[in-house]
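One structure below.
Note that one protein chain of the assembly has been removed; the remaining protein chains are unaltered in position.
Let's turn to subunit A:
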């Protein structure tokens, strides 16, 4: 990347927080692996990230030393487990600047978090006394976008099927940005919720949400941001973003699988009917009917993924220790480097923004007519792990007229040498299929 002189008095390049990438890599045991006789080059962190020793240790330590069920035991282990679980909730709340830990609902993943909101709408629509903001019927509208992951499409399609509401969506421009030109016609008094991806898992686009938020407030709708790809990679402040709900998942941010988060404004969570019924989510149960616990417990029926939540707390500590601003900048530099490097590969076409502005370190591309499966297979033989396919965002593939793409995605441990290995691997693909 070329640097230009920045006038004095302005923020300088050296002001940007940085960290030692080699030291970070040493924290991730899996990065020592060889794949097919080559050093592992892991460029699939948008799919799932690797886990540092600090997280793996906490996971093992929890089971080895503090294992017990939460929120129901008076014994010492039960108290330790509950404190660890609730402590993780507080850490995650602080990580996204949530006003209160009670606004953090633990879920299985982002998909479950979105489904909880969708089913809360559905359940509220069956109850005449429910909060009108969650009641949905014919004539009401739900707005998403064409660049959503399937997890932010299908739950809303199903909700609209159940309630008779109409699903509408923002289109995507040729350069892979959200097309906001129809905002006023799309988000109207009929809109009950806008559920939008913050960073696209296929295009890498980071959506600017301010205009949409303003419109959502004007019409009195709710706003959910799918932050699965953004919370792991940039500083998130739910107050600053002024969203009503955000969702994200632990395994993409150095945490374990099986743990995700639904964050919601306290008063909205309190207005939402429960979705899953069972233990822990109740206030009192009688055979004739039950009353429900306040959030977040209301949405956490049954024994939760305790160790996973605790380990996600450790992941958040780990990321905060390095600094989300520093991680964001590292990935911005990598993205600029990768966009330049990929531009040198003959026949390569990038889907999504081709400048490192308003985008994250996830780059999808086509290499001539070579099918992504074949690209991925040749790269794998060289140790380079990329994702190929439609990335659970089939409408984006349709939008750009391809059945699938090859996707390279970066994280805090990714190096420019790994991007060089990708580019060299693509030369090999061209040799095999040229």
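Definition applied: contacts are C-beta pairs under 8 Å (C-beta built on N, C-alpha and C of every residue); 3 or more make two chains touch, one makes a residue touch a chain; residues count from 1.
The rule is short, and it goes like this: contacts and distances are computed from a predicted model.
**Student:** Leaving aside the chains you can see, what is the UniProt protein name of the one that's missing? Options: "Aldehyde dehydrogenase family protein", "Stage III sporulation protein AC", "SUF system NifU family Fe-S cluster assembly protein" or "Peptide ABC transporter ATP-binding protein".
**Tutor:** The chain we cannot see is recorded in UniProt as "SUF system NifU family Fe-S cluster assembly protein".
**Student:** If I consider the whole complex, including the chain that's not displayed, which of A:227, A:363, A:397 or A:422 touches that chain?
**Tutor:** That would be A:397, which touches the missing chain.
**Student:** From the list A:320, A:354, A:381 or A:416, pick the residue that touches the absent chain.
**Tutor:** Within the whole complex, the residue contacting the unshown chain is A:381.
**Student:** With the full complex in mind, choose from A:162, A:190, A:349 or A:371 the residue touching the hidden chain.
**Tutor:** Checking each option in A:162, A:190, A:349 or A:371, the one touching the absent chain turns out to be A:371.
**Student:** Could you please point out the subunit A residues that touch the chain left off the display?
**Tutor:** Residues 36, 371-374, 377-378, 380-381, 388-390, 394, 397, 403-404, 432-433 of subunit A touch the chain that is not shown.
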